[in-house]
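For reference, the structure is listed below as structure tokens.
The other protein chains are all here in position, but one chain of the complex has been omitted.
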Amino acid sequence: MVNLEGKDILDGAQFSREEIDFTMSVADDFRKQLKERPAIDLLKGNIMASLFFEPSTRTRLSFETAMHRLGGNVVGFSSAESTSTAKGETLVDTIRTVDQYADVIAMRHPQIGSAKEAAAVAKAPVLNGGDGAGQHPTQALLDLYTIKSERGHVDGTTIVLCGDLKNGRTVHAGVEIYKHYNCKLIMVAPEQLKMPADILAKLRDHGVAFEETTDLEAALAKGDVLYMTRIQKERFTDPAEYERLKGSYILTREMVERIQPKLTIMHPLPRVNEITTDVDSLTNAAYFRQVGNGVFVRMALIASVLGKV
Amino acid sequence: MVNLEGKDILDGAQFSREEIDFTMSVADDFRKQLKERPAIDLLKGNIMASLFFEPSTRTRLSFETAMHRLGGNVVGFSSAESTSTAKGETLVDTIRTVDQYADVIAMRHPQIGSAKEAAAVAKAPVLNGGDGAGQHPTQALLDLYTIKSERGHVDGTTIVLCGDLKNGRTVHAGVEIYKHYNCKLIMVAPEQLKMPADILAKLRDHGVAFEETTDLEAALAKGDVLYMTRIQKERFTDPAEYERLKGSYILTREMVERIQPKLTIMHPLPRVNEITTDVDSLTNAAYFRQVGNGVFVRMALIASVLGKV
Partner (left out) sequence: MVNLEGKDILDGAQFSREEIDFTMSVADDFRKQLKERPAIDLLKGNIMASLFFEPSTRTRLSFETAMHRLGGNVVGFSSAESTSTAKGETLVDTIRTVDQYADVIAMRHPQIGSAKEAAAVAKAPVLNGGDGAGQHPTQALLDLYTIKSERGHVDGTTIVLCGDLKNGRTVHAGVEIYKHYNCKLIMVAPEQLKMPADILAKLRDHGVAFEETTDLEAALAKGDVLYMTRIQKERFTDPAEYERLKGSYILTREMVERIQPKLTIMHPLPRVNEITTDVDSLTNAAYFRQVGNGVFVRMALIASVLGKV
């Protein structure tokens, strides 16, 4: 029996296949319930702290929407400027404070390892909504949910991961999830932004089939799913290198129609120019549905760690 | 039968007389219900996205209060800095994202036409809370509601519009509403800030009686209602011109008592110095009641576009 009560959600590596499947099925169930009515009363009176030390529209509003759809309330902040960090408070002290208020904590912080640090002192379960270039496990789970939902299954799928695979926390968390499934990964990145060696080593250990290339078109010819990512300006210390690399890979409608018309197209968003807007109206452009799936998956995680499913 | 379900509220021009009257009557009904209890359970579980790309205390909190008084919840942001706009995301992508979360979207954005652009891609109804120097239809409706509420009727009223009529979106949206009523408009503005010619042309087409002047005192002598507006610093590219014009018109208590003691005094707020504070205690100083009316009118609009009235 899967039981996530009291657990922190810190990285993709923490999950067993059973826990992932369980989360997918809870998310599915919430999705069905929300078709009947706007919200569920499961977490009435509960409070989620939404602590975003770094700007985010998508992830923050997704967590907060999930909490409201479960009948709960939210307190929090959307940037570090309006917090006591400006007065010199440490992350640990901030978390210990908020831990006195909330039943569950969702957080994003620019530092790798910050969510783990928070979880070590908080009694409330901590959900990592992104720790710098580290992990982003709720994104990885919603990505998996999207693949299942769009294609009916994950096993047997060839997934093309493209963009900044060095700094992209969504793909780092993602491969930790995909490794449980019988799928193949094709990694497309410029030389400077390749997937880190330690993650590749883990994939080898798990017997996950993967290949690396710099050629997006060749990868698409073999792929079922494209997971495109943004070259993240905020991860570069050298602006010139960002300028050199930002246009490396751009998916156009013409490419999809010519190479792989049935390609499921995903993106964690925001996009800058990696997918041209003429792709948006393709029925297999899944990235905005993917955003919506985030609410169901986060509902599943919040309710699970609070022991309500 | 008036039915606003699924409609966007984008500008003053979109409304028929019947729709306006309907909205006024729904607002009135909510006002009465709120006298009995603090909130109504009509929108329990529903979520409004409150997207303020530009700072606003009044309009944002008014929309959010309206949603809470209807039993609903709110997610959103109060400035563009804490959004993905900073990462290069387009307005359209942000809206498509939020559209996955919310049942209704209230927004303010510095660009003219932004609300319309948002409405074109959102499934959820969009309520324009101000698009730069463009429109501000919910303000126009609450202004009308205030005139009705303060004077008992709109037909037959002479309304003096004073201040920055060139950039003032509240007066632009307002004249589109007033044109449905048998009222007379007197427009008082410095030469550089006169009402745009295209709006005057529309008024002529609709047979609305109006006159233009630079003399506030002469206008007050003939007016029933003064709608004073702020010279908006943020609409000027030349700070020197703002400095020259900002003190053009200032209403004092002495002027009201001498010229038109029964004048209904309105202002969309914030004010800087256009109405001296000794006016505040006059019983016909309606501007803070006007703020309160905003909640009832926005409740009416939110509930209407969600098909709940």
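Remarks
Per-chain residue numbering starts at 1, and chain names A and B are given in the order in which the chains are listed.
Criterion: contacts are C-beta pairs under 8 Å (C-beta built on N, C-alpha and C of every residue); 3 or more make two chains touch, one makes a residue touch a chain.
Everything numeric in this text was worked out from a predicted model, so none of it was measured.
When the omitted chain is restored, the residue from A:Arg96, A:Lys194 or A:Arg253 that touches it is A:Arg96.
Checked against the full complex, the one of B:Leu51, B:Val291 or B:Leu306 touching the unshown chain is B:Val291. The hidden chain makes contact, of the residues B:Ser62, B:Asn128 or B:Thr157, with B:Ser62. What chain A contributes to its contact with the hidden chain is residues 44-47, 49, 73, 75-77, 81-89, 92-94, 96-103. In the full complex, the hidden chain is touched by chain B at residues 37-40, 52, 55-58, 61-62, 64-65, 68-69, 71, 74, 78-79, 230, 232-234, 269-272, 277, 288-289, 291-292, 294-295.
Going forward, only the chains that are shown with their structure count from here on.
With each centre defined as the average position of its C-alpha atoms, the distance from chain A to chain B rounds to 39 Å.
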